[in-house]
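A protein chain is absent from this complex, but the other protein chains hold their places.
We just call them A and B in the order they show up, numbering each chain from 1.
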Amino acid sequence: MKPEQAWEPYEPGARRPWDLRLAAHLLRRAGFGADWPAIEQAVADGPAKTVDRLLRPPENLAEFNATFDRYDAAGATGASTESLRAWWLRRMMETPYPLVEKMALFWHGHFALGNHGGISAALMARSVQSLRQGALGSYRALVAGVMSDPALYLSLRSERSRRSQPAPNVARQLLAVFGVGPGNFDENDLSAAARALTGRSVLRNELRFFDHDHDDGAKTLLGQRGNWNADDAVRIVAEHPATAEHVVRKLYGWFISECGEPEPELLEPLANHLREHDDVGRLVEVMLRSNRFFSAAAYRRRIKGPVELAVGLARAMEQTVPTLRLGQQLAELGQDLYRPPTSAGFPGGRDWINGTTLTGRWNLAAEMLAASGAYEGHLNPAALAEKHGRSTPEEAAKLLADVLLDGDLPPPIAQDWRQLSSLPAQWPARLRELAITLTQEPEYQLA
Amino acid sequence: MTIRRRDFLKAAVGTPALLSFGSFVPPVLLRAAASAASHSDRPTALVVLQLSGGNDGLNTVVPFSDDQYGRNRRTLRLTASEVLKIDDHLGFHPAMEGMARLLAEGRLSVIQGVGYEANDRDHEVAMRDWHTARPGDTGCETGWLGRAIDSVEGPARIGAPGVFVGPIPKPVGMTAQRSVVPHVRSLDDMTLAGPVAAGEAVGDLPASDNPLLEHVCRGAVAARLGSRQVQDVLQASATGGRYPDFPLAGQLKLIAELIRADLGIRIFFAELGGGGIGGFDNHANQRDNHASLLAQLSAAVTALIDDLVQAGLADRVALMTFSEFGRTLAENGRRGTDHGAAAPVLLAGGRLRGGLIGKHPDLTDLDADSPRPHTDFRRVYATLLDQWLGFDSRKILGRQFEPLNVVG
Partner (left out) sequence: MICNRWPNRLLFLPLLICSAVQAAEPADWPRAAAVSPDAYAVLDVSNMRAVLDRLFDPRVVQAVTSHPEYQRRRGEQDVVQAMNLVKYFEQRFETDFPGLLGKLAGGGLTLAVGPGEQAMLVVEAEDGGALKEVHDFLLLIARGEATKQGQPDRVKSADYRGITGWSFAPQQAHAIIGKRLLLANSPQAITAAIDRILEPGKPNAAALPGYQQAMAAFSQSAAATVFARMDVLKTLPQVQAALDQEGNPLLALLLAPLMHTFRQSEWLAMGLGVDGTTFTLNVAGDSGSSDPAASDAFARPAQPDGGALPNVNVPRQIAGVSLYRDLHKFYAAKDDLFPQRTSGLIFFENMMGIFFTGRDLTEEVLAELTPEVRLVLAGQEYAPEVGTPEPQLPGFALVFRMRNPEKFSPIAEEAWQKALGLINFTRGQQAEPGLILDRPTHAGVKYTMAYFSPPAEGDRTPADMRFNFQPALAMPGDYVILSSTDALAKDLIEALQDEVKAGAAPVGGKHSIVELSGKSLAALLGANRESLITNNMVEKGHGRLEAEGEIGMLLAIADSIAHLKIAAGDDGPQKLSIELKLDLAP
């Protein structure tokens, strides 16, 4: 596939027909996986109309976010982020606008604020809320926002930076992670950026600027010479052409595929789009509508992060679960919301899965689907089947396979299921078992 | 194609037609599946045990014959008749009978005078330095063990190279950049629940061109096989060692079970002293409190080593203790001691040189009332990484540290 063609909008055809698999794929990548009514509607509407709907903020969004912002604020006391973590998971499960939560999660991993324990929860709440607000807007604005967020300086243990003692951690993060990426800057750029940032200090959780601590001498940053201050440095890095490519590469891994590194030519049209428009929402739109997105090179070419795994399961079952405990369990599987392990963000791709974490993922799904226990049996496949009028075992099994595995009911499981006694009294328990079995299929770990 | 367990075992003992699994499954699991596999070709494991609060090295390995020691310790002094003598000058705290025996058996080494120059004696800062192994580097976010875990490549990576146990938050030392480092609270965390556990199938060979699916399937084989091995260990637990009844001993027992299950875990981390406050930080009434902690330390470590000896695994396991700093020579007014510098690092397990390594710090040459370290702690780390685990310490520690002669 040629790069231009790759990013052309996908048109369903005989070779690649629009079906449940692609509809579920779209809803998974642009959100956290969908419930049956949303899948059914997407199949009926076709890709164009479905992407339209996914991109359009729903009318009740402001009200929804205001309610959850209030819950965030009430739980954000001290340094513990347990309550915030629980409410974010809950927000992901209930949001009418999954794309923005999915992007907020992406930016949270990208900017990776909060990576050590001492930062106040209130500060972290504000930090993630601004990522959410800007999630589909200008990337440069996002970088500028994060660079003026006190949580960044606390995360990188750079509360003070003085002319005599610049703090290189923030400068390195700006260049290597938010900006041009490793290999596209050298020690001189690093020192220039660090000098430009001098004078910024965090006092009592506020970012302040002290002129007497600022080094206002001339610096050369990424080839540009001037008496740059912090805002200049942020602008120079954010507008640098390599920055767009660096960010687009990460977005490619998030939306399209984690299999191998994409060719620069493939990314070039996307990078150009970001350079030209600096509009994340429109860039995501291009990706979500594209041939590449709906091709075999993208389908199931991502490993679900722990959050995607659990939130997706709850959404598919159309129920919320106790998220305080869930947040803790997801942290142990490697994704502690509000507390990424390092400033490089969360692990990803293959690193999510080893023998122990997969045991943990399977056990978590089984625990969530159990009739009783820590998750209190909220997820209830039998109730789901009844809700959608599936009154025979075959129909109920089909529904679970549709919402959990894009319709793939593995033949041995289907056979076991058919042999099942037809006693309706046993259904609830057997449907739970079936759902657990489906979550243990290797494909279920893929997004 | 579904691999059944019988086939898998056949593969493990070398039926040529099934050797192709070799690239699919980590060798350690393959080998473990064959119960006849010998212990001697198992990979080595390192157990790191943190003593939180700053352990009083001077009352752990006691220079009982040193006048300076006797003069400065009015209530805490341990006399020649009290200590468990190592030689004419040094002896273990009387609560450390088990460790004294391990030393006599050649299963314990005492590396003396360990620490580092710039230790500023603040709990949090010093502990961070021991964990990152990059004193003073505020930009360093990963731990030395986390970096070791990240450095594992290839099939061994699928088996989780490092885990931590006990009721502690993730230690900085185990913070990795790209690896998920599991927290194991009990063997249940390593055992599959639900229908998957009941299945006979070990795993499915992916008939797919999707490398990620293949990766998940590898993980699935490791998960199923690991779970089964853990269950086997549980069923055979009657043959396990006898452990005393306190939390650290329970944690070391769990580690022994994980080692016996042969899951390919190379690095374990446990903690004694409560992690945050208190613990070995004996500013007041040190005598009884310190004795109680050392008794727990000694009895738990001894139970672990004895258990491993019995299982024929002691030669594959080394345990290292560390604390963020030692304590002052002089007592304070509250029958306790304050933050110091050098302290001994204890190594227990098999294939060690054993005995005292290095000299006891000179008590006439003090730094702010504390013995000075003469051996940088990263030399201990480097030696264990290179010589015990077979990792590349330069990559993990950032430079080459002079090795110590401790591994036998």
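Keep this in mind: a residue touches a chain if its C-beta (ideal position, glycine included) is under 8 Å from a C-beta of that chain, and two chains touch if they have at least 3 such contacts.
Small disclaimer: the values here were computed from a predicted structure and weren't measured.
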*Thinking of the whole complex, not just what is shown, which of A:Ala74, A:Ala218 or A:Ala371 touches the missing chain?*
A:Ala74
*Out of B:Pro182, B:Gly336 or B:Pro361, which touches the unshown chain?*
B:Gly336
*Sole contact to the chain not displayed, among A:Lys2, A:Arg15 or A:Arg204*: A:Arg204
*asked:* From the list A:Leu20, A:Ala242 or A:Leu324, pick the residue that touches the absent chain.
replied: A:Leu324
_If I consider the whole complex, including the chain that's not displayed, which of B:Gly139, B:Gly278, B:Gly355 or B:Pro403 touches that chain?_
B:Gly278
_Touching the absent chain: which residues on subunit A qualify?_
71, 74-75, 77, 83, 86-87, 90, 203-205, 319-325, 375-376, 378, 423, 425
*Can you name the residues of subunit B that touch the chain not displayed here?*
52-53, 246, 273-279, 281-285, 288-289, 292-293, 296, 333-336
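Definition applied: only the chains that are shown with their structure count from here on.
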*Using CA atom averages as chain centres, what separation in Å is found between subunit A and subunit B?*
35
*Can you list the residues on subunit A that touch subunit B in the complex?*
115-117, 156-158, 168-169, 172, 258-259, 300-303, 332-334, 341-344, 347, 349-360, 362-363, 366-367, 433, 436-437, 440, 442-443, 445-446
*Within their complex, state which residues of subunit B touch subunit A.*
29, 138-139, 141-142, 157-160, 163, 169-170, 175-180, 182-184, 189-196, 204, 206, 210-213, 215-217, 219-223, 225-227, 263
